[in-house]
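Just one protein chain is left out here, and the rest sit where they should.
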Amino acid sequence: MSERQGPRRQHYLNATWGLKSWLLTKDHKRIAILYLLGITVFFFIGGLFAVLIRLELATPAGDMVQPDTYNRLFTMHGVMMIFFFLIPSIPAVLGNFLIPLMIGAKDLAFPKLNLASWYIYMLGGSFALWAMFNGGVDTGWTFYTPFSTTFSNSYVIATALGIFILGFSSILTGLNFVVTIHRMRAPGLTWFRLPLFVWAQYATSLIQILGTPVLAVTILLVAAERLLHIGIFDPALGGDPVLFQHLFWFYSHPAVYIMVLPSMGVISELITAFARKRIFGYQFVAFASIAIAVLGFLVWGHHMFVSSQSVYAGVVFSFLSMFVAVPSAVKVFNWTATLYQGSISWDTPMLYALGFIGLFTIGGLTGVMLSTLGIDIHVHDTYFVVAHFHYIMVGGAIMGYLGGLHFWWPKITGRLYPVFWSKLSALMIFVGFNLTFFPQFLLGYMGMPRRYHAYPEEFQVLNVMSSAGATILGVGYLIPMIYFVWSMRYGERASSNPWGAVGLEWETTSPPPSHNFLEPPTVDHEAYDYVRRAQEQRVA
Amino acid sequence: MSVHVTPIRVYLLIFGALMVGTLLTVWAAFLQLGAFNDIVAMAIAVTKATLVVLYFMHVRHSTRLTKITVVAGFLWLAILVGLLLSDYFTRGFLAG
Amino acid sequence: MISDAKPDRQTWGLDHQFDSVDQQRESSFLGMWIFLVTEIMFFGGLFATYIVYRGQNTDGFVAGSHELDITLGAVNTAVLIGSSLTMALAVWAAQTDRRKATVWFILATILLGGVFLGVKVVEYGAKFEHHLVPGPEFHWPGPEKTESVQMFFNLYFLMTGLHALHMIIGIGILAVLAWLAWRGVFSASNHNLVEGVGLYWHFVDIVWIFLFPLLYLLGRSG
Partner (left out) sequence: MNQGKGFWESLPLFPERASTLASEVDTLYFFTVAVAIFFSLLVAALVLYFAVRYRRRHPNEVGQPEKTITWLEITWSVIPFLILMVMFVWGAKVFFIAFRPPSNAVEYYVVGKQWMWKFQHPQGKREINDLHVPVGQPIKLTMTSEDVIHSFFVPAFRIKADVLPGRYTTAWFEATKAGAYHIFCAEYCGTEHSRMGGTIHVMEPRDYEAWLEQDAPTDERLLSGEELFAKYVCNTCHYPDSSARAPILYGIFGEQAELADGSRVLVDENYLRESILNPTAKIVAGYQALMPTYQGQVGEEELIQLIAYIKGLEPAGGGEQTASGGSTAQETAP
């Protein structure tokens, strides 16, 4: 791998060899790569299900697969994408790799725990895969009772157990990050000198710590009810199915911010690096992350406006939902303002960042529409909701993930990827994405319910557009797969700072040495100080 | 960093208080207080838990960060229960 | 300059990622506390469920709670608080370099924990005999709706069961800890592990401090 040019330099990738050196590694950078492998596999499995969903929906009659199969497809699509791909994606891959580098530490606070988290993640994933190969689950990713506890004839417990196990991985990762960010910062690196990605990860970790345990008990209760036939949520046995929904969304609404906050952190890094400018309103952006994490816990009831929850609770949750939008707006406006008078390059990561801003805004604004009570009555559980969350999760969170991957790939592997192909695929993803999901807003307002395997004929045109878009989108996702793998062997070597960005991670070599820094860094300036850097360069 | 060593006397004192609290809560459970029974029982439990947290778990002599962490834990639990009850308490208000 | 030759790196148990013993100590305690916060939320979900269902099935819950043995419950509370005391003393002993005392206090904690679990087994057994274990065998003769009473016992078994599971895990960890203490691993400058386990044990005690009134006492006067 490294015998090609120049003297062989030791770095974390070639420090030791052999499978065992990877499977027993405690180096956060290697663990990040282990996660990258797992996550990519789950993404493509989830994507494969999406392809089948879109194929089925190309025609109104439910003719390609049986209804039961279709129900399994969207359930496993949702489960794979949310729990096994998006929630761990940025934290476990980029967060793991970058947090110690960005704060000038040798590793996370608990490296062994970090490795254990990966094994727990894989174990949870194996359970879910096992359930999948045995026939899957058909409850929807939301596992609503009493369907999931009493009526479904599928592998509910195995899948739920997979998610339960995975939850520990998520909790432990969050715990590790919080301790690391509190206790391991380099001398001089005060909170307000931290990169915003670190702030975002910190906020994310808080949600993982405070929310995930509630999901864990909820899953236990579902499993207990299903296994032992005791009534916990089943009204036939004296339970209340709406209580399940409360407990589920207490975790799962904040969880959507687990998915998007890290992505927002990445975007802050990308915008500053490619505008070569300190971010506009640093403190506001930093605190917005925390505000989103905290307020995110107060709004879960907006998923239950028509669930027979009390009308007054609905009003309270709608009111509170409006507050989450404000810190999100602050972020969007600050990113935009950062571009003003910047020095903007159109490198591939920046394309993703710009795409993120637009698509997240659309997704977020439609989210606000959903939290408006009068509208949600009509569009709840229709394709409007499906469009909303794909705009944020695919158009937003995944754009951030891919942008980040393209940005730090040279740091991670020490190689560059082909510019043309990367820009082409970014464009394809953007176009394909909008074609797939924009028609779904229209479908939703028309009244097409979600989780429908067959639908009335008048919805077909828009569905065909959506399926066509998904094809473009799918190919758009395959291309990076190919050139990333290609670049590891044939890519041009990257310098330690190929983008001319500031940040501690760019001050060490690409790829970094096992202990991250040859000299332990100290910090005496703010984040994103491009002006100072330019002056230093002029002096030099 | 100096480690604060709590003297044995304090531990025994707290233990005594917890025992008294246990007896008290059993005794109070049989008083006819109506809805106040629940409140008294919970108040005693909270007091006991606070003593354990502050002294057995040394939070009284811990860093501010630890204190914040503990408070956050209970605060979030309060959020869960509070907003949950906002539904259950107002069900059926809008009947007819 | 921080280098591998820094003196305190030679002290027992300073991991490579840390620069100093203090940093390591603070990190492990923060980690432990955060873990306990997750435990609060974990049991919190159960408490929330309990509150909601108690509101919906008050008569069934009151009737169910009358089936529990207050004496056993109170004795167990005392036992568990006692074990918290011995645990606290074990920490104290470790902090003040008393090796033997540390071992003995840990063993006492294990013993009390065992007593607690033993009493729990007796209580569970009685429920089996009286057909109060949720499931097909469940039988409730009283006028209250069977489902309501059964819901009480669902939660009773889930909450005390998960609590007992935490105790069992705790006892396992304590056993290892006792062995380490006996080997003389801990000292005035190195007792983080004892303290960490102590935090866990006290937390389990706190859970019981709430479970006892909620399950055994509420509605007794009515």
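To keep things simple, chains are lettered A, B and C as they appear, and every chain counts its residues starting from 1.
Methods note: a contact is a pair of C-beta atoms (placed from the backbone, for glycine too) under 8 Å apart; a residue touches a chain by one contact, two chains touch by 3 or more.
These numbers come from a predicted model, not from an experiment.
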Item to check | Hidden-chain contact residue, picked from the options A:159, A:338, A:413 or A:436 | outcome: A:338
Checklist entry - Which residue among A:84, A:110, A:155 or A:452 touches the omitted chain? => result A:452
Checklist outcome for this item: The one of A:71, A:96 or A:516 in touch with the missing chain is A:71
Checklist entry - Among A:73, A:120 or A:242, which residue is in contact with the omitted chain in the full complex? => result A:242
Checklist outcome for this item: For chain A, residues touching the missing partner are 62, 67-68, 70-71, 138-140, 144, 146-147, 150-152, 235-236, 241-242, 275-284, 305-308, 311, 314-315, 318-319, 322, 325-326, 329-330, 332-334, 336-346, 354, 357-358, 361-362, 365-366, 368-369, 371-378, 380-382, 442, 445-447, 449-459, 461-462, 500, 530-531, 533-534, 537
Next on the checklist: Across the whole complex, list the residues on chain C that are touched by the chain not included here.
Outcome noted: 57, 59, 143-145, 147-148
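Going forward, only the chains that are shown with their structure count from here on.
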Next on the checklist: Looking at chain pairs A-B and B-C, which one is connected by more C-beta pairs in contact?
Outcome noted: B-C
Item to check | Centre distance in Å when chain A and chain B are each reduced to the mean of their C-alpha atoms | outcome: 37
Checklist outcome for this item: chain B to chain C, mean C-alpha position gap in Å, rounds to 15
Checklist outcome for this item: Two or more other chains are touched by the chain A residues 182, 210, 214, 243, 250
Next on the checklist: I need the residues of chain B touching at least two other chains; which ones are they?
Outcome noted: 65, 72-73, 76, 80, 84, 88
Item to check | Of chain B, residues touching chain A in the complex | outcome: 65, 72-73, 76, 79-80, 83-84, 86-94
Next on the checklist: If we count contacts the way the header does, which residues on chain C are in touch with chain B in the complex?
Outcome noted: 22, 25-26, 29-30, 33-34, 36-37, 40-41, 44-45, 47-48, 51-52, 55-56, 70, 74, 77-78, 81-82, 84-85, 87-89, 92, 95-96, 195, 198-199, 202-203, 205-206, 209-210, 212-214, 217-222
Item to check | chain B-facing residues of chain A, complex | outcome: 182, 210, 214, 242-243, 246, 250, 297-298, 300-301, 309-313, 316-317
